[in-house]
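A single protein chain has been removed from this complex, and every other one stays in its place.
First chain written, first letter: the chains are A and B, and each begins at residue 1.
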Amino acid sequence: MAFEFKLPDIGEGVVEGEIVSWKVALGDDVAEDQPLVEVMTDKATVEIPSPRAGKVTALNGAEGDVVEVGAVLVVLEEEGGAQAPKAAPKAEAKEAPAPEAAAAPAAAPTPAPKAAPAVKHTAPTARKPGDKVLATPATRRVSRELGIELSDVPGTGPSGRITKADVIAFSEGRRSPVASGGGTGMPFTHTPVPPGSGEEHRVKVRGLRRKISEAMTRSSMSIPHFSYVDEVDMTELVTMRKRVNQSLVARGDSKVSYLPFIMKACWIAFDDHPEVNALYDATTEEVVYKHYFNCGLATDTPAGLYVSVIRDVPNKSIVQLGQDIRDVTGRVRAGKATREDLSDGTFTITSIGNIGGLFATPIINYPEVAILGVNKIEQRPVVRNGEVVVRYMTNLSPSFDHRVVDGANAARWVNRVKELLENPGLLMATL
Amino acid sequence: MTPLSILSPSGAPKADADPAWSSERVCSLHRAMVRSRVLDSVMGDLQRRGLISLFVPAKGHEAHIYGALLALKQSDWLFADVRQGAAALYRGFELRGWLAQLLGTRSAAHAGHAHSTEFTARAVNFVSVSSPVGTQIIHASGTAQGMKAKGTDDCSFVWFGPAAAAAGDCHVGLNFAGVYKVPTVFYYCSSGDPAADEARLGPGEFADRAEGYGIRAVRVDGSDVFAVYAAVAKAVKHARSGEGPTLIEGITGGLSGNGDPLTRLEGYMASRDLDGPALRQSIAAVFDAEVRGLIEELLGEGSPDTSTLFDDVFSQPTPQLIEQRAGLETHRRRFAGGVID
Partner (left out) sequence: MPVMNIIQAVNSALDHALGADEDVFVFGEDVGRFGGVFRATDGLQAKHGENRVFDTPLSEAGIVGTAIGMAIYGLKPVPEIQFSDFIYPAFDQIVNEMAKFRYRSGGQYPCGVTIRTPFGGGIRGGHYHSQSPEAYFAHTAGLKVIVPSDPYTAKGLLLTAINDPDPVIFLEPKRIYRAARAEVPDEAYTLPFAAAVDREGEHVTIVTYGAALHEAREAADLLAKNDISAEIIDVRSLVPLDDETILASVRKTGRVVVVHEAARTCGYGAEIAAIIAEKALMHLEAPIVRVTGYDTPFPYTLEQQYLPDALKIFEACETTVDF
C-alpha cells in the first residue's frame, strides 16, 4: 500500500523548506526512522526520518527545490499490506501543546514552598494494571478524604508515584463538566456497528500518545480555559525580518524566524501583566509568579508532540534566541534533548496555522496559566484610513486560565503584544 | 579477734556478764524470736503451696535481728536484705499489711510491685528491700551521711551476708563510710557454714577488713542475743556521739558455732525461772493461728486492680503511661468477658 510522506510542520510558523539533499534513492528499501532527506527551513536544517518502512517509489523534488509544508515529499510502498500506524507523522493540525517527555524527571530547581517540588511538569507515567499504587501516607489521606480511588489517579511523581497534587487535580477534573469527547473515566459505550455497515479497528493508546492524552485531559479538566483572538498587522515585522535575515546570511549567520520577536514581545507585555507568566499551584491555591521567562515551544517530532523550552528569553538577543530555538528543537527532534531542553517552562507558544485555519483554541500546558497560539501570516485586505489595503496579517489565539487571568487583563496583555509586533521599532526600543 | 559472748553455750550467763534485764524485757525478746520462727514455718508452707515465690528463713539469725533491733531506736533507719523482713513487724508494722506485702494481694502497700521478700515499711523506717546484693550497704552510708548533715543523732543500720560482702558495693559503702565517718552500723551475718563463707571471702576474719577502711570492728557470737545487743548498743553509741561507723561481724550459730539462738535464750530464761519452751509453745500456737487466719483472709481479696501496674513509676504518670494504662484496660475489657481483674 502506498504511503505518502508529506513535509511535516516543524512549528514556529515555518511554511516551506528547501531540499538540501536526498538521503535515499528511488527503489531503495528504507527502514522506519531511516533518514530520508535534509531540509532547510527558516530556522534550521533538519534531517527528516521516515515514519514507516517501505520501498521508495517516488521522490518529489530535486535538491535545491523549495517545498511547501504539507506537500508530498516521498512515496513509499509498504510491505505486507495494512500495518498499524505507529507514531504517525504529525500532519494533523497541531492545536494542542504537548507534554514534556517523561524521560526527564523534572525536579524544580528550587523547591516551591509548602508542596515543595510539587510543581513538576512531568507527564503522567503509564501505570499497568496490577501495578502497585505508589503514594505517600499523606497523599493516601487526601484521597481518602476526597473519596477517590488511588488506582484511578494518574501519577506524575517519581516512578509513577501519585502526588497530592495529582489527587486534587483528578478530583477537580471529576467535578468540572465533561469536555466534548473528553473521557473522565466513564465507561466507553457505543452502539455496535451492524455487520456490513463498515469496518473499524482499535489502536491501544500507549506510550507517548497516552501521556499526551493524560496531560490533555488533566489540563482541560482542571483549568477553566477561555480563548481570545486578535489579529496583528505583521507587515512591518515581515519587512524588518527580511532585511535582518539578509544581513545575517551575508555575515554567515543563520536566519531568524518570527518566534524570537514574538517571545520578546510576550516578555515585555508580562511587565504589566505578570499573571500571564505564572503557574497555578492547585494544592496550595497559590499563583506562582515567575520572575524569569523560559518559553515553551510546541515541537512536533517524529516521536510525537513535545514542548521544547527556550531558557532565559529576557537576557538573550533575538539572534541568540533564534540560535537557541534551532539548537533545542533540533535536539528534541533528534531524541537527544537534555533535561533543561524539556522542563521549567513558564509560558508556551504553539504554532498552529501552517496547515491552515484562522485561529484555534490551544490547551494550556499544565500547570502554566496561558498559552499563545500563533497562526499563519498571510496577506489580507484590511482597512486603513478608510481605504482597503493589503497587509501581512496574522491571528494570535491565546488561551488563559480564568482562575488567574481575567478577560480584561488578557485583552490588555494581547494588546500590548500586538502593539510591539505591529511596531517592531518600539519592540526594539523597549528591549 | 575473739567474738564477744555473754552467754555460755547452754545459755547460762557467763560469770559477771548477766545482762540483768527485767523479765518483761527478756520475754518480749523471746516472743519476737518465737514469732519469727513461726513466720519461717508459715512462709515455708506458702512456698510449697505455690503462693509465694521465694522466702529466706531467718532461722539461726534471730539474734542478729532482734538483738540488734532492741539496741536501736525507732528513728534509726533499717537496711535489710531478703532475710530480715520480719524486722519491720518487730518495729510495730501492722501484721496484716506485712502479710499482704508477702502475698502481693490487693491491700499490699506496694500493690504487688515487689516480690515476697522485698518488704517496705516507711512508717517504721524500714527501707524497701531489693534483690541485688549489697546495694543497700551504700544506701545505709548515704542515709547516715544525710542524718549527720542534718545534725540528728540518728543512725542507720544495715544487715548483709557473705554474697553482698564479696560484692563491689560492700567495699564502696565501707570506703565511703570510713571517709565520711558516718553514723552507720554495718552488720555482717556469716552464713553459719564456714567452709562456704571461706569459698566466697577467703580465710581470715571478716571484721579485719574494717581496719583498712578506718572503721572500728567487733566480732560477736551471733547466736548469743545478749552479745549482739551489747555490740550493737556500743556501736550505736559510738555513732551517735560522732565517732563514726562500726563493722560488726556476727558469727552465726546453727550448723556449727554455738547453736540455736532461741534455744540458748531459753537456756538463759531457765536461769531466770522463766519457762521458755512452754512460753514458746503457747506464743507460737496463738501467733500461728493469727497469721494463718489473716493469710486466708488476704488470699480471698484477690490481686490488685490492673491499673495499679502503672502506679508509682513517677510522682505523676506521664502521658505515655496514661496511654499504656488505657490501652491495657481497653484490651482487657474486650477479651476478659465477664472477668474483671
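As a working rule, a contact is a pair of C-beta atoms (placed from the backbone, for glycine too) under 8 Å apart; a residue touches a chain by one contact, two chains touch by 3 or more.
Source: prediction; values computed, not measured.
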Task: Check the options B:S41, B:S128, B:S191 or B:T263 and report the residue that touches the missing chain.
output: B:S128
Full-complex contact with the absent chain, from B:L29, B:L72, B:A109 or B:V236: B:A109
Message: Among B:V172, B:L201, B:A233 or B:L274, which one touches the chain that has been omitted from the display?
response: B:V172
Query: At which residues does chain B meet the chain that is not included here?
result: 77, 108-111, 113-114, 118, 120-122, 127-128, 130, 132, 135, 137-147, 149-150, 156, 168-169, 172-173, 175-176, 179, 311-315, 318-320
Message: Tell me which stretches of chain A touch the chain missing from the display.
response: 107, 110-114, 116-117, 136-141, 164
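Simple rule for what comes next: only the chains that are shown with their structure count from here on.
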- request: Could you tell me the distance, in whole angstrom, between the mean C-alpha positions of chain A and chain B?
  value: 93
